[in-house]
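So the structure is just underneath, and the comments pick up after that.
Every protein chain of the complex appears in place save one, which is left out.
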Amino acid sequence: MQKIKTAVVGATGYTGSEIVRILSQHPRVELSLITSESRAGEMFSDIHPFFAGIVDQKLEKAEKVAQTDLDVVFLALPHGVSMDYVKQFAGQDFRIVDFSGDFRLPTPEIYEQWYPKQHSYPEGFPNAVYGLPELYADRIRNAGLVANPGCFPTGAILALAPLVQKGIIKKDGIIIDSKTGVTGAGIKASATNMFSNVNDNFKAYGVKKHRHTIEIQSVLEDVGGALGPVQFTPHLLPVDRGILSTVYLRPDSTGRKLLDDNKGKDETGKQLLESIFKEFYKGKTFVRMCGQPPALKDVRATNYCNIYVDYDDRTGNIMVISAIDNLVKGAAGLAVQNMNVMFELDETSGLTHIPVNP
Amino acid sequence: MQKIKTAVVGATGYTGSEIVRILSQHPRVELSLITSESRAGEMFSDIHPFFAGIVDQKLEKAEKVAQTDLDVVFLALPHGVSMDYVKQFAGQDFRIVDFSGDFRLPTPEIYEQWYPKQHSYPEGFPNAVYGLPELYADRIRNAGLVANPGCFPTGAILALAPLVQKGIIKKDGIIIDSKTGVTGAGIKASATNMFSNVNDNFKAYGVKKHRHTIEIQSVLEDVGGALGPVQFTPHLLPVDRGILSTVYLRPDSTGRKLLDDNKGKDETGKQLLESIFKEFYKGKTFVRMCGQPPALKDVRATNYCNIYVDYDDRTGNIMVISAIDNLVKGAAGLAVQNMNVMFELDETSGLTHIPVNP
Amino acid sequence: MQKIKTAVVGATGYTGSEIVRILSQHPRVELSLITSESRAGEMFSDIHPFFAGIVDQKLEKAEKVAQTDLDVVFLALPHGVSMDYVKQFAGQDFRIVDFSGDFRLPTPEIYEQWYPKQHSYPEGFPNAVYGLPELYADRIRNAGLVANPGCFPTGAILALAPLVQKGIIKKDGIIIDSKTGVTGAGIKASATNMFSNVNDNFKAYGVKKHRHTIEIQSVLEDVGGALGPVQFTPHLLPVDRGILSTVYLRPDSTGRKLLDDNKGKDETGKQLLESIFKEFYKGKTFVRMCGQPPALKDVRATNYCNIYVDYDDRTGNIMVISAIDNLVKGAAGLAVQNMNVMFELDETSGLTHIPVNP
Partner (left out) sequence: MQKIKTAVVGATGYTGSEIVRILSQHPRVELSLITSESRAGEMFSDIHPFFAGIVDQKLEKAEKVAQTDLDVVFLALPHGVSMDYVKQFAGQDFRIVDFSGDFRLPTPEIYEQWYPKQHSYPEGFPNAVYGLPELYADRIRNAGLVANPGCFPTGAILALAPLVQKGIIKKDGIIIDSKTGVTGAGIKASATNMFSNVNDNFKAYGVKKHRHTIEIQSVLEDVGGALGPVQFTPHLLPVDRGILSTVYLRPDSTGRKLLDDNKGKDETGKQLLESIFKEFYKGKTFVRMCGQPPALKDVRATNYCNIYVDYDDRTGNIMVISAIDNLVKGAAGLAVQNMNVMFELDETSGLTHIPVNP
């Protein structure tokens, strides 16, 4: 069986090296090219010694992409950089999965409201597909350009989509309190990711203005129609990997009636909600509904999203908690899942890792 | 100047050893007695070797309390145990600061709804004062029994009281998303506080039913009148010390008008809210208002509570974030602050520690 | 191709669940039976929720082993418990890999000097083979009972064997300063593995008397003849997984001449030592020689042992540093590697994991 010929552009960062880890073990993939503008000419395993003896491939310049026979190119590049490559690669034979935020939002105008840059390739938007296969597998299958979701949006959207679609929650007042591991800040050393600023510490950041807010909002509105403005607050955890999102919702009057009617019956409000999620994610291997609140290590180094849903009949709130590994389900693993869908492989191909715990 | 004669009953746990740390450096205090039922007869510094050469005192049985000349007794005991000591000590000359939850709630009936035990000393309730000096210094000054607040309630109430009192927020829909360090679970080894279950990990627990919920609710209602049911969700952080609470509120129509009117003026909504807090906490040394979201290490090993408040005019939500050290401001330091108030010392006496950071 | 039918006895501990993780992804293995005396009847994934949807198998009592068609049984049991199972399984058709220390030492007498128990099955010793395939693949191939090495000995022996065999080091004065992650202490909660006793902390333990000392000594003497008593000091790191051993040796007069003669030549002392290691470990995939001192994360969640060797011509000391994952190369992965050798599979079958880093 012929292998899918892949390239990773920007392979030295955290998400880049993570997709190299996954692709190099994928049974149906050939890792044809890995690039880095700043480290071209060096061995990948000299930069990341834990790959020694496993991936001893040389890093090339991205210009090599054009000269290589490829089926799919993964752009593991920062926001604002990817767009130029997508533009440059337009018309090429290969398909693209872009890790950046450059093509995730509905329009260039919205992009420019939240990102500090003028978009260099507005023409790319109409063909870009939001790459969350649990929602959009059909669109992804034939997409030329897949915009791989942000790490926070992945966990938050998976926690919200079933209820948003079901239409039993109030449109207003959605609150997403998220907590992320440090790798989300990237591989470049800074005060933000210094050990002594993070270890035994915890804080919120990006309050009111994190740009994943609009990504979450846009996708959820695509799923279930207009919503009031979503409140999203990220916090920085002293862990390497993982995002846990605690979501607070209120049922609308229909929802409340449905949930409260269940009191004292065979099926509690919690069970009713669980059944909505199970129905929505039927056949989706990577979403696991949990009877207990999930822990980050339950999904570490895997493509799983563990979800817990509950109804508090004292307060009338619905709570959903989701846990993902930000580098896998929140980036590299999700990109490979997208590739699997694009090339009609089994969705789980190359992604059957078991959580490393502890 | 005569020293205050103190005893710590239950000195070997985390909050017990923390108050020993603070009292043994307090300029106006004599640590007359430390007790432990299970370790009586042993040296305190054999159990906690980091006290060697500093506190080389012997642990006694609690029965020794009755035979000792004491001004104040700190009960660093678990819920359900304290009540029997309070009962037994009734009529003694010394005053009591109780770390447990046994006398924090308005009535024994409410206690029994949230704690799994029949209360053995309902007679204690009328005289018990809730020991949060930022709110109740006047009551504390003459109290015979001070119920030292829970760790979560301390951070949450300090974050909410100014706005609840001001009366510009909706009574319904208060959400408190809290994250705590592991010492909150106590010194007894269990699956909950094992290194490999906590390190590089994160999860919610006690969803919907944590008993600090009712403590927060009761105190806030005492401050500002009836509220809708408060949603409180604790999470477990891989850190030793510290609680960070992220609080979500909605202004009522008066509040919203007030906040939105400020748009584009000299004072933003954020500044208006800050001024309410500064007014409320005027002269209260241990509350520090912060321009940026606080981090746990900014208060570590001190009695400070750092508070950040903001208004999101996109969503219409008010957010308050508070950070405390759960063992100090959330327990032992607060107890000493209560003692300072009770004995008319400067509130900060013996509590002038500077955060250990990093 | 027929699969190897395997059982894991004692599957709920750290090494047990780790071998379940590895075996359940091994292309040539069927996980026929998993047991736990204390949790029999429960689902494995209820105890370890991160296996949900992956290993949803029921735990049985160990008595089920006798009634099951098996090729190999892994005993992931504590010291002193394994011996009874080995005794009981004598004469059965399957082969055994024992994780405990019960059959690692040369004789029952030596065992009883270092372990606090009378050995119940001295008859097992003559047939037991020490399961370090880098040294003993030939013996392992046909062994009925493989004594899987201890975690510290694995790292220490791999660091020392090439030089001990080469015979260029002094027999006296070998020092092994080791640092281990917490999972080495097992899954049972205790003061030793409590988060707040380990986090942001570090200490030595078992000074002078850790029983892995004699295991290291015995195997090295088997490799290179009698040695002076080895000094082995373990320390406890605030990490989940991994053992790093820093070994100090002195070359004997031949060695010293050899090393010093190289000064200023093409090949330095360091390079000379490296070439001895490379020769010794030729064709051994899991030993990786490193140009820089290895870090624990370079081997995390894999069966690799990374080794660094150096010669300090100022002091005349040789230093060797080895890094392994104690749960994989130091336990479960090594056990599977032993199985691969026993059943004539490729040594790396089912063990091609890439380090999870960060």
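Miscellaneous remarks
Order as written gives the chain letters A, B and C; numbering starts at 1 within each chain.
In the analysis below, contacts are C-beta pairs under 8 Å (C-beta built on N, C-alpha and C of every residue); 3 or more make two chains touch, one makes a residue touch a chain.
Everything numeric here is computed off the predicted structure, so don't read it as measured data.
Contacts of the undrawn chain with the visible chains, over the full complex, involve A, B, C.
Within the set C:Q57, C:Q88, C:Q165 or C:T233, the residue that contacts the chain not displayed is C:T233. The chain not shown here is touched by just one of C:K297, C:K329 or C:H353, and that residue is C:K297. Contact between subunit A and the unshown chain involves residues 14, 182-183, 187, 189-191, 193-200, 238-240.
Although one chain is hidden here, its contacts on subunit B can still be listed: residues 14, 21, 24-25, 48-55, 183, 199-200, 240-241, 285, 288, 290, 292, 294, 297-301, 352, 354-358. In the full complex, the hidden chain is touched by subunit C at residues 173, 175, 177, 179, 196-197, 199-205, 207-208, 228-231, 233, 235, 237-242, 244, 246, 248, 250, 293-297, 300, 308, 310, 312, 314-317, 319, 321, 323, 358.
Here is the rule we use: only the chains that are shown with their structure count from here on.
Centres computed as Cα averages put subunit A at a distance of 38 Å from subunit B. In subunit B, the residues touching two or more other chains are 196-197, 199-200, 238-240.
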